[in-house]
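Structure, as structure tokens:
All protein chains but one are shown at their positions in the complex.
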Amino acid sequence: MQNTKTLKELAEYLAGTVRGDATCRINGLAPLESAGADKISFLANPKYAAKVAETGAGAVLMAPGGEAYGRNVIEVANPYLAFAKLLNLFYVRKPTPLGVMGQACLGSNVTFGNDITIHPGAIIGNNVTIGDRSVIHPGVVIYDSVTIGNDTLIHANAVVRERCRIGSRCVIQPGAVIGSDGFGYAPDGAGYYAIPQIGIVVLEDDVEIGANTCIDRAALEVTLIRRGTKLDNLVQIAHNCQIGENCMMASQVGISGSAKVGNHVSLGGQVGVAGHLTIGDNVMIGAQSGVPNSVPANGGYSGTPIMPHKDWLKAMAIIPRLPELRKTISALEKRITELEAKRSET
Amino acid sequence: MQNTKTLKELAEYLAGTVRGDATCRINGLAPLESAGADKISFLANPKYAAKVAETGAGAVLMAPGGEAYGRNVIEVANPYLAFAKLLNLFYVRKPTPLGVMGQACLGSNVTFGNDITIHPGAIIGNNVTIGDRSVIHPGVVIYDSVTIGNDTLIHANAVVRERCRIGSRCVIQPGAVIGSDGFGYAPDGAGYYAIPQIGIVVLEDDVEIGANTCIDRAALEVTLIRRGTKLDNLVQIAHNCQIGENCMMASQVGISGSAKVGNHVSLGGQVGVAGHLTIGDNVMIGAQSGVPNSVPANGGYSGTPIMPHKDWLKAMAIIPRLPELRKTISALEKRITELEAKRSET
Partner (left out) sequence: MQNTKTLKELAEYLAGTVRGDATCRINGLAPLESAGADKISFLANPKYAAKVAETGAGAVLMAPGGEAYGRNVIEVANPYLAFAKLLNLFYVRKPTPLGVMGQACLGSNVTFGNDITIHPGAIIGNNVTIGDRSVIHPGVVIYDSVTIGNDTLIHANAVVRERCRIGSRCVIQPGAVIGSDGFGYAPDGAGYYAIPQIGIVVLEDDVEIGANTCIDRAALEVTLIRRGTKLDNLVQIAHNCQIGENCMMASQVGISGSAKVGNHVSLGGQVGVAGHLTIGDNVMIGAQSGVPNSVPANGGYSGTPIMPHKDWLKAMAIIPRLPELRKTISALEKRITELEAKRSET
């Protein structure tokens, strides 16, 4: 039997308000252009409001007070967020807990919460604790003495090294590495002596880690990712970093050792951040930028090295015209020399 | 017994023409400098034609009409391509199909073509289909409902997530991740709400994916890599991207979400491409460049942000001389001020 809901039920779920027929039955989501009468659509950007007039959707999610063009509407403060929540409601099934499946490999003294799933080919070390409803996919390797919270999902072939701590409701994408050794060496004359990296990584609750992203363990203490922060794929977090709450780092960002990043910091793709510096809260850094020094709270920056984003836009507009500028300068120089020559003649 | 071929046989294999002794027997390839009489060598760059005079090779692959210096020659339109084909002929053995080996782990309702190999430690989910002669290496994890074509090779510890579709004759290097969740979050006031990524990834035929490269599944529909495209190691393709046919992306390239890339596009290492833009066919972008906006077909670009490659070369030549330019400007300013002062004296 299909999963259908009335608009009344959906509005209650979203804490929104129905305008129109609250008994209308909905079984999924679709774009305004292609939705049928059993689907709900959404209008996030007022620019597209005219599409509402033409949609075949059974209902539309929109901000309060929007023009309904005679459609059924659920008014919600944040239609995009409501859309995401309905995606979850209609299309995402909580997997049935399967327990410890055949061909999973468990160490000694492993502690499981209720309703966990350990897939075949997962390897769990000694003295590991895994909370309620967490799911460990095939090929994941959990080293000794790791703790993992509730409702955490670790995808295939990710690795969590010894003693690291993963919070609740975390998601780790395939191939991510948590707790690899920090890159620390002492020159010993002939070459380099590896400094033992005896610290750990802590991911607080609601942290999400992208595919093949690497987070190095601290040299002595903790590499810390605070709650709610999301890292995209192929990101590098070096040892001893402290990353704040609800940060967003796009793919291929690299943060050097011992950097401190505030809350609500947003880094574009391929940004590089030097070590031993501090980035304040609410800072945004544009893609491919390089951050060599500390950055105060609240601002947008771009460039290598970074400058205020607006200054960067202006400066970059001039770069392709530098050859022309140089010619202008040479021409001016000639004209001045001529003026000087004439001057001295007089 | 060694694998030896006459020049006649090799010329037939390559659709080329023998000049010289067609019965000469060859058992492998070597550089012009070190080849012996049982080896064939190749001249791809006419700059090195003089080496042909001195080679001990039994024969030389060259373009039609090249100077043979008395050597046996196979004339072919593309000597480099012919060299690659002979490498395959002499040195690459098709592995014997081994079936499903011990310690592989299969879900329910798995469908295999003929002559497949599933190595130990591979984990295949439920409802997976794998075509003829495909090879799945150890530690590969294939989630549920994936389909894989014929003659496809998936190397160790790669991951293909649920419902993704891999074409025929694809090669996936170790550790690559196909179908990780796209990086999509809706701010909900306190933090970020993860938008379910219910789409998939489709790799068409003859696509090759580098080691530890990540391709995110679409939010709703398909992240698409069209046929013949090759991605190097550690590349990031974000959700909803559509990448054209026969593109080449060097290592550490990052493509942001919903970008559309045309056919025969070539991206140098570490290039970054912004989201929601279009790159036309036959575009080449130089290494480390940043592409912030759409790019029309047919052109070469470099820089962050990109400009025509020739303009970039000229502009970059000036960057180290900016301090000098600034001094020149200050000096000019003084000279003008002096001229103005003298002018007003008169």
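Labels for the chains are A and B, by order of writing; each one numbers its residues from 1.
What we mean here is this: a contact is a pair of C-beta atoms (placed from the backbone, for glycine too) under 8 Å apart; a residue touches a chain by one contact, two chains touch by 3 or more.
Note that the structure is a prediction, hence the values are computed from the model and not measured.
Q: Out of A:Ile195, A:Val222, A:Met284 or A:Ala297, which is the one that touches the chain we can't see?
A: Here the residue in touch with the unshown chain is A:Ile195.
Q: Which one touches the absent chain: B:Ala22, B:Val171, B:Val222 or B:Met284?
A: The one listed residue touching the chain not shown is B:Val171.
Q: Given that one chain is not shown, which residue among A:Ser41, A:Asn212 or A:Asn240 touches it?
A: Selected residue, touching the omitted chain: A:Asn212.
Q: Write the list of chain A residues that the hidden chain touches.
A: With respect to the unshown chain, the touching residues of chain A are 103, 105, 121, 123, 139, 141, 143, 157, 159, 161, 175, 177, 180-181, 183, 185-188, 190-196, 198, 212, 214, 216, 234, 236, 238, 252, 254, 256, 270, 272, 274, 290, 303-305, 307, 311-312, 314-315, 317-319, 325, 328-329, 332, 335-336, 339, 342, 346.
Q: By the contact definition given up top, give the residues of chain B that touch the hidden chain.
A: Residues touching the hidden chain, for chain B, are 78, 80-81, 83-85, 87-88, 91-92, 102-103, 119-121, 137-139, 155-157, 171, 173-175, 206, 208, 210-212, 227-228, 230, 232-234, 245-246, 248, 250-252, 269-270, 287-288, 304, 316, 319-323, 325-326, 329, 332-333, 336, 339-340, 343.
What we mean here is this: only the chains that are shown with their structure count from here on.
Q: Could you state the distance in Å from the CA-based centre of chain A to that of chain B?
A: Each chain's C-alpha centroid was found; their separation is 27 Å.
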